[in-house]
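Just one protein chain is left out here, and the rest sit where they should.
As written, the chains take the letters A, B and C, and residue 1 is the first residue of each chain.
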Amino acid sequence: MSSVRAAAPWTPDEMMTVTAARMLWNGCVCFVGIGLPSAAANLARLLHAPQIVLIYESGTIGTRPEVLPLSIGDGELADTAAAVVPLPEIFAYWLQGGRIDVGFLGAAQVDRFGNLNSTVIGPYARPKVRLPGAGGAPEIAAHARQVFVVLKQSARSFVPKLDFVSSAGFLDGGGARGRSGAPGAGPQAIITDYGVLRPQPGTEEFALVARYEGVDPADAVRATGWPLAVAERLEVIAPPTTVELEALRALHARTQTAHSRPVELPV
Amino acid sequence: MSSVRAAAPWTPDEMMTVTAARMLWNGCVCFVGIGLPSAAANLARLLHAPQIVLIYESGTIGTRPEVLPLSIGDGELADTAAAVVPLPEIFAYWLQGGRIDVGFLGAAQVDRFGNLNSTVIGPYARPKVRLPGAGGAPEIAAHARQVFVVLKQSARSFVPKLDFVSSAGFLDGGGARGRSGAPGAGPQAIITDYGVLRPQPGTEEFALVARYEGVDPADAVRATGWPLAVAERLEVIAPPTTVELEALRALHARTQTAHSRPVELPV
Amino acid sequence: MPIVTLREAIEAHVRDGDAVALEGFTHLIPFAAGQEIIRQGRRRLHLIRMTPDLVYDQMVGAGCARALTFSWGGNPGVGSAHRIREAIEAGWPQPLEVCEHSHAGMAAGYVAGAARLPFGVLRGYLGTDLARHNPAIRSVECPYTGERLATVPALNPDVTILHAQKADRSGNVLISGILGAQKEAGLAARKLLVTVEEVVEDLAAPMNAVVLPHWVITAVACVPGGAWPSYARGYYPRDNAFYIAWDEISRDRQRFTDWIARYVHGTPDFAGFLARLRADGGLA
Partner (left out) sequence: MPIVTLREAIEAHVRDGDAVALEGFTHLIPFAAGQEIIRQGRRRLHLIRMTPDLVYDQMVGAGCARALTFSWGGNPGVGSAHRIREAIEAGWPQPLEVCEHSHAGMAAGYVAGAARLPFGVLRGYLGTDLARHNPAIRSVECPYTGERLATVPALNPDVTILHAQKADRSGNVLISGILGAQKEAGLAARKLLVTVEEVVEDLAAPMNAVVLPHWVITAVACVPGGAWPSYARGYYPRDNAFYIAWDEISRDRQRFTDWIARYVHGTPDFAGFLARLRADGGLA
């Protein structure tokens, strides 16, 4: 396989993963969720951030999985961790203890202040769609020094008003979060399939500040349920390098192989 | 050594230890302190209560030491334990969790309601004698299903009024403890060098209910700083059997040998 | 602490209407026990679990539950827990009352339960709608700083059921690997049932390992494979293919009902369940 060919096109997921990975620095303590955040954090570890500390809420601290976990508590995470502790300890001593630099969150909906809904579409008592729920998100959102949100943009996901606030971003903006007593600085980036949104000073409303190569910001605005502000100087995010893409694809390939091995029960 | 000769005289400590050991039953979960309680609990384990569960506040659960520990956290306790857990867990999940059948306590002073002082002689702010302090006692006294107190009788130790309440017995008696919200039943026996005192129904004041062979109850009364009530029918406690004495002395001898081995530092 | 069959353990210790927690966070999920509860037809259970995934999807869909206390409910890495969703969205097979927490809140509830405190404290639920919809989430004022902190009531299940790697013949149980809130949920319960992969002479537990002593356990049953399709570290890995297959099985009421009839009600026990699944090609 030629690396030039392999690097040629990439999917939006790959672009988002690479963008998220680049935001993580060597030594960063990262509270990781399953899916794209886990891929991004491990990609960072395999490339520019070998000393990144990955913590999964299942209780694994400093884990270095060879393949990506499908669930938040795959055996691979425990087997390669520096420490495996009870789950209540992870939330009390490590997350609430203020030891997390970056928490990753996804959601079904985000609003202009980075508040997230992962609980319900429609009224809580009579849901149109019952989603899995908040899980670790409310306290990750409160306590991580900063939060990165990863979510594809659409009018359904980037909404003017959430059906339910599962975890707090900047609440109503304008300093409301700071006054709420939340220790962490809140969401500092929303990584989408168009680019990156960041909170604006003062208002704390998210605006598009960076776009991927080839993206028309007008498309990002159309894919947003509120009138999305666009920065005057819009940064352009470099496409995935060959090294990034190869590492990510190799990671996914290893993962695929490992997860498709049939399980043999010893009974 | 002839067992008859060995069994002939015994010390008050031996009589107290054997008496305490006999009060423990097979399967009993016992929160043990250092010294005589530890000897008694291990003697019971070696004789009639092989399934007794010994818990030391240092975090060792179900420990089966070959020799007695000098400190509450000797290595022997960890090496022979079913589980070794953090100390905060011992107090939260195991003691406060209501899992202890019997807690043993000593003290410098006891009053007629089984309240104990192990903190200070004289005023707290200007102590005549500053004692080590309460340690685990306040919560052992509150949470163990029952407490056994072990203390030699004298006017200095069996006092009409404590200088300081380190741990609660029946408070002022007459049901005060029950009203205080303490979950455990409180002190159910005080084992002394004269015999055994137990709380009387209603008043909850301790009275002498059993004496060792050869003890004149009038001596026990004279060795008590309050007008000690004596039960009408005073039980007589059988002297240590040969088996008990031999097991106890062998335990102490093993302990002595182990503890006098010189320590060699690997430096 | 007797070592019994799983059938005996469930018969003796799980009652209709009980508050029951099957814990295990991704790892060591007591699937065999959940299916035995279905097989025995328990009803009106209040199910408690941080992550009601397939094990409670089966129990809810089979009609065992009237209420659910949880913090995340889905098919991990796959999508929805369809049976739980349909119970909440459409009341099928019966309405499901929900008491919803965050992971941190629920963990604090188990910790309080294990310590026999009436409530747990956390700096949690800040700015969320969870407290608005769950009246169990309240607050206290710190007597030192004046800060208001969230509280959750202690979780004290009538019965907690865990799966673990090993028990010795006395019934001491060793749990190794990802622990979730298993120990706390176990110590918080009035009764604790444990299924294990094997019963051994000597646990050979390393220093400071997680061991539940026999005298806090109500009954142990030996059920090899009892965590499948989740995993037991040292015995078998997670069967990701079944989690993915479950999405199809559970999406449709009838297909789900047929699956329960054939594989759970149609088999005498978990060994029979695994044998039929293997015969049908659903297991390697």
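In this text, contacts are C-beta pairs under 8 Å (C-beta built on N, C-alpha and C of every residue); 3 or more make two chains touch, one makes a residue touch a chain.
Only a predicted model underlies this, so the values are computations on that prediction, with no experimental measurement involved.
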item	value
Chains shown that the absent chain touches, full complex	A, B, C
Residue in contact with the excluded chain [from B:Gly135, B:Gly174 or B:Pro239]	B:Gly135
Touching residue (missing chain; options A:Ala49, A:Ala78 or A:Ile237)	A:Ala78
Sole residue of C:Ala12, C:Ala67, C:Leu149 or C:Ile244 that reaches the chain not shown, by the stated touch rule	C:Leu149
Chain A residues touching the omitted chain (full complex)	27, 29, 53, 61-62, 78, 82-85, 92-93, 96-99, 183
Residues in chain B touching the chain absent from view	34-35, 57-60, 69-75, 77-79, 84-88, 91-92, 95-96, 115, 119, 124, 127-139, 141-143, 164-168, 171, 177, 180-183, 259-267
For chain C, residues in touch with the removed chain	116-119, 121-123, 138-145, 147, 149, 151, 153, 176-177, 179, 206-210, 233
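We take it that only the chains that are shown with their structure count from here on.
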item	value
Interface with more contacting C-beta pairs, comparing A-C to B-C	A-C
Chain whose average C-alpha position is farthest from chain C's own	B
Averaged-CA centre spacing for the pair chain B and chain A, given as whole angstrom	57
Between chain C and chain B, distance of the C-alpha-averaged centres to the nearest whole Å	41
Sites on chain B at which at least two other chains make contact	none
Where chain C touches two or more other chains, by residue	111, 184
